[in-house]
Each structure stands twice: as C-alpha cells, then as structure tokens.
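Shown here: the complex without one of its protein chains, the others still in place.
Lettered A and B in written order, each chain numbered from 1.
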Amino acid sequence: MRGMGVDMATLKERTQIRTDSIEGRIPKRVFVFARFSLEAACGYAGVDLAKAHYDMELTEKAFESICKDFYSDALPVGNIRFPAPYQILGARNWVMGSNGAVQHPEIVTMEADEYDEYIANPYDAIVEKFLPRACPELDTDPANRSLVLGKAYRSFKKYSEGTRAVCGKLAAKYGLVPGFITGELIEAPFDFLADQLRGFKEINIDLRRRADKVKAACEATLPLMLKRAVPPVIRPGQINYIPLHLAPYIKMGDFEKYFWPTLEELVNGMDKAGVACTLFAEEDWTRYAEYLARLPKSAILMFENGDCAKIKATAGKDHLIGGFFDPTITLTRSKEECIDEAKRLVDICAPGGNFYFAFDKGIMDIKSVDVPKLQAVLEWVSVNTNY
Amino acid sequence: MLASKYLLDTDAYFERHPEITGEAKELVKKEIEAEDFDMFSFVVTYVFM
Partner (left out) sequence: MADVLAIKQAVGDLDEGSVTEKLNAFIASGPGEDEVQAVVAACQQGMEIVGEKFGEGEYFVGDLIFAGELLTDCIDMLKPLLGGEVGGSRGTIVLGTVEGDIHDIGKNIFRSMSEAAGFHVVDLGIDQPPSAFVAAVEEHKPQIVGMSGVLTLSIDSMKRTVEALQEKGLRGGVKVAIGGNAVSQESCQYIGADAWSKNAAESVKTCGGWV
C-alpha cells in the first residue's frame, strides 16, 4: 500500500525513468504523470474546497488522498491559483465560480486604441494602466495602491510557499518525483496579449481589423516573456510551463504570421539560456505538429486532443510527448474499454521512447471521472508498459 | 533588455546609496535583484496569466 514508508527502489526507479525520458533515452517503462487540481482533490477527499483555499492543512489532506489512491510516478497534485491574493487585489480576471473553482472570465484590460502605448513600453503600460483595470483595488491613490500590492504579494507568497511545502512533504512521503512542470509559468506572446489584455473575442477581431498592431504587440511582449522565463538564478533541472491557448481557434495563416514566430523565439531563447520548458498544446494541435517539431529538444510537449499517430510521427520524433487520454471516458465506458483506450495510446506513442502517460488535461472535477475505473487505468499503465 | 521605469536599475540604486560598499554591496545587490524579479513575476505572471 502506498504511503507505508517510502520504497527507495521505487523512488530510484522513478527518478531514472524521468531522467531517461527527459534526456531522450528509452526508459524502463512509460512514466506516469497524472494531474489533479485542488478542486478535484477536495471533491475526492470530501474536503470543503472553499475552506481549503485558505487552509494548508485542508489542502494537504485533499492532496494526500490523491497521492495515496491514484497511481502516478510524478506528484499528481499542485495549485497556483489562490483566491486570497486575487481578492485583496479585487481581481476581475481571476474569480471564484459558485463551486469554488478559481477561473478566468473574459476580460478586456487593454482597449483597441491602446496598442501603440503597449508596443512602446509593455511593462510600463501594464503597471500604469492595465493592472489597475484588472485589479480595481489598485485603482486608487499611490499610498493605498502600494499597501494593497504589498498585501497581495505577501498573501501570494504565503500560499505559494505553503503549497510548495505541502507538495514537498507529500512527494517525500509517497516517493514521488517532480513532473514536467517545475519552473516559471509563461505564455506565448500572442496568448499573453490575448488572455488578459485584449480578451478572446477582441483578439480575434483584432486579427481582422488591426493585424499589424497584433504583430508588433507580440514582438514587444517577447522580451517581457523572456525576462520572466529566465530568472537571475536558474534552478537545476528547471522546466518552465507554457500553456498554449489561442492557436487552435485561428486559421493557419494567422498562426504562421502572428502566433508562431514569437513563440518559437521564446523557446529558442530559453534553450540558449539553458532552461527547458513544457508546452501544453491545449485543444487540437495536429495541424501545427510540424511546427512543434522544429523546437529545440529541451521542449517537452503535452497534448489535449489531436491525432496522436500523426503527432507521434512529427513532433514526437525528437521530443518527449504525452497527454491525449481523456479521463471522462470512464463515465461512459467499461473498465476494460478504458484500459483498451490507454493501451491504444501506448501502442501508438510509446514505441521508440519519447512518451509519457498523462491525461488530456488536469482533472478539475472528481465527478467528471469514474474513480475505480480511472484507478484501474493508471495501475494498468504502471505495470504493462515495460520496454 | 527590457526597458521600464518600473524595473530596478541596480546601478542607479547604488548611485543613490554610495554608503553600501564591498561585500555588503554584493549581498544587497543579490537581494534587491531577486525581489525585483519576484515582484515583476508576480505582476506579469500571477496577475496577467
């Protein structure tokens, strides 16, 4: 039973499998990287999510229930969206839904006629104009503003360090290794522009009405992202995380001209500085797989949907890939059918190495899966994928 | 190099504080640059991503 003392042999094996996977060697077996959010963990453990958001002991209780009952080589839990700092800021861009999940509603903080000032100096424009729009508690006199930012920052530190400590404790207790997200959260410049500045709707209109501004804004954003991606002290084995958002929703021509160039430069810039990254290709990136194939080998790839065979043959040739497995199929299919689906994925993607097993995305709601069947799938992968 | 009036200019800081010298200067430099980066990260990443 897991948790009854750390099995050093298992920990050593996991570490080796992880290292072999990252370094492009064929590992002993397929690395399992399950991911559950705090919301899912609370639902599973019967912990009140609204309270767990503010209480590290409850967070630990929820997280531990996942570590104990679901097979994973990597620590399958983590959290970065704490409501407290956002509430101190009065944030409009990260809010709690009625069920306690912290989500990002559609928001416009930069107007169409403000592209030029953003392009001229993005960080200044953010600090002066767009940040107080996103966080109205900052839209006040300088004295109050500095106090609010101070409080929010302290709150953020408290929860992120507290969560890191809980995760470290559980990893040690259950002999789990890190996954492939260990560094800084950054975005493709186009996504940075789209997500919190212009919004999903407006950026798509911008692509038709002011595409030249979009291009210039992405280029202005690149140094901002690069600075973010390469800290003054790089941690050994640092793997940054880039969730990719807008590409599946735009046409190829727009991707080639506006989305891709600055993303490619960003990944290359990190690689040159000695920093790896994991790109989470949300939705379906099959049509863009050949672009991903061009990225440096230090880029690990994670996929939500898509043609896994095509992706394996292109992006998966020289890159570590994983994902595709939709855990919600456990609600409608039998245990055997779910395992068959995992097997199908493994048979296509594992040969030759460069593959890890992961869900299509982190599980946000435990009710979106059938727990015993999901447990069975993870167990199956852990014992049936030896090379 | 990202230019901004809201990012720490370390040289300018030490010009304003010539009393900090020697080994102490190295320690202070490391500290203020780390915190500047952290605050930049907080604003750019946590709030805006």
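As a working rule, contacts are C-beta pairs under 8 Å (C-beta built on N, C-alpha and C of every residue); 3 or more make two chains touch, one makes a residue touch a chain.
Since the structure is predicted, the reported quantities are computational estimates derived from the model, not experimental observations.
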Not-displayed chain touches, in the whole complex, chains A
The one of A:E106, A:E161, A:D212 or A:E256 in touch with the missing chain is A:E106
Selected residue (touches chain absent from view) among A:A120, A:A309 or A:L331: A:L331
Who touches the missing chain here, A:T140, A:S160 or A:N204? A:N204
Subunit A residues touching the omitted chain (full complex): 39, 95, 97-99, 101, 103, 105-106, 200-201, 204-205, 207-209, 246, 248-251, 254, 283, 328-329, 331-332, 361, 363-365, 367-368
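As a working rule, only the chains that are shown with their structure count from here on.
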Whole-Å distance, C-alpha centre of subunit A to that of subunit B, is 28
Show me the residue ranges of subunit A that touch subunit B in the complex, using the header's touch definition. 80, 85, 89, 91, 93-94, 121, 123-124, 126-127, 130-131, 134-135, 153, 156, 184-187, 192, 195-197, 223-224, 227-228, 231-233
Spell out the residues on subunit B that touch subunit A in their complex, using ranges where they run on. 1-7, 33-34, 37, 39-49
